[in-house]
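With one protein chain withheld, the remaining protein chains of the complex are depicted in position.
Up next is chain A:
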Amino acid sequence: MKDKLKDFICEHKDEFDVYEPRQELWQEICQEMPPIDEKQKAKVISINFGKRASFKADYVFMRVAVAVLLLIGCGFILFYMKEKAVVRATNTIAATQPATIKSIAPELVEVETYYTSQISEKKKQLSDYDLKVLGLDESMQIDYELARLDSTYQQLKKELYTTPNTDKVVSAMIQNLQIRIEVLNRQLEVLQKIDKLENVIDSEVKENETANV
């Protein structure tokens, strides 16, 4: 059956499409959509926010937020590590392994710091004298002796971690420190005596001079 009307419409089908919906209709459709996409909402945060623009904005916001969080996290870790490094550096002066020494012989830490301060004080006093009384080769010997004592001390310290009899080692260490102080004290005494003697000689010389006069 020939249908002229049908043929005509088939030929001009596209031309019959003269209407167009309002531009805003898509937004209205989007607004009605959220209940459909609730499943996806959990996965991708707020993609149903209407316009593409807001979707993009959300996406960018999320990215920025993640970046900021990462930066803060990195900063924190770096700061913490630095802090720790500083603490460790200060600790090494007193004891190489403070944690273990503390657990093995807690009293040793205090004793050690006390004696080391004493030793360094004496050494300072000695060096004051040394500057004045030159030509004393004894000081060289003392330095050598102190170095020897120090090396045995370090050895004892190492032993402290391995030996079961910590008390003996600790007392040996303390003894070692005391010997060092004793040595230094002796040296100081000697130097003081020399000083006195020099003074006496000086005054005697002066007395003699005045007597002669």
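Quick notes on this structure:
The rule is simple: contacts are C-beta pairs under 8 Å (C-beta built on N, C-alpha and C of every residue); 3 or more make two chains touch, one makes a residue touch a chain; residues count from 1.
The rule is simple: contacts and distances are computed from a predicted model.
This complex has a chain not shown, and the name its UniProt record holds, of "RNA polymerase sigma factor", "Molybdopterin synthase catalytic subunit", "STAS domain-containing protein" or "SUF system FeS cluster assembly SufBD core domain-containing protein", is "RNA polymerase sigma factor". Of the candidate positions A:I9, A:A67, A:V87 or A:V200, contact with the hidden chain is made by A:I9. Among A:D17, A:E110, A:D167 or A:E209, the one in contact with the hidden chain is A:D17. One chain is missing from the display, and on chain A it is touched by residues 1-6, 8-9, 12-13, 15-22, 25-26, 28-30, 32-33, 36-37, 39-40, 43-44, 47-49, 52, 55.
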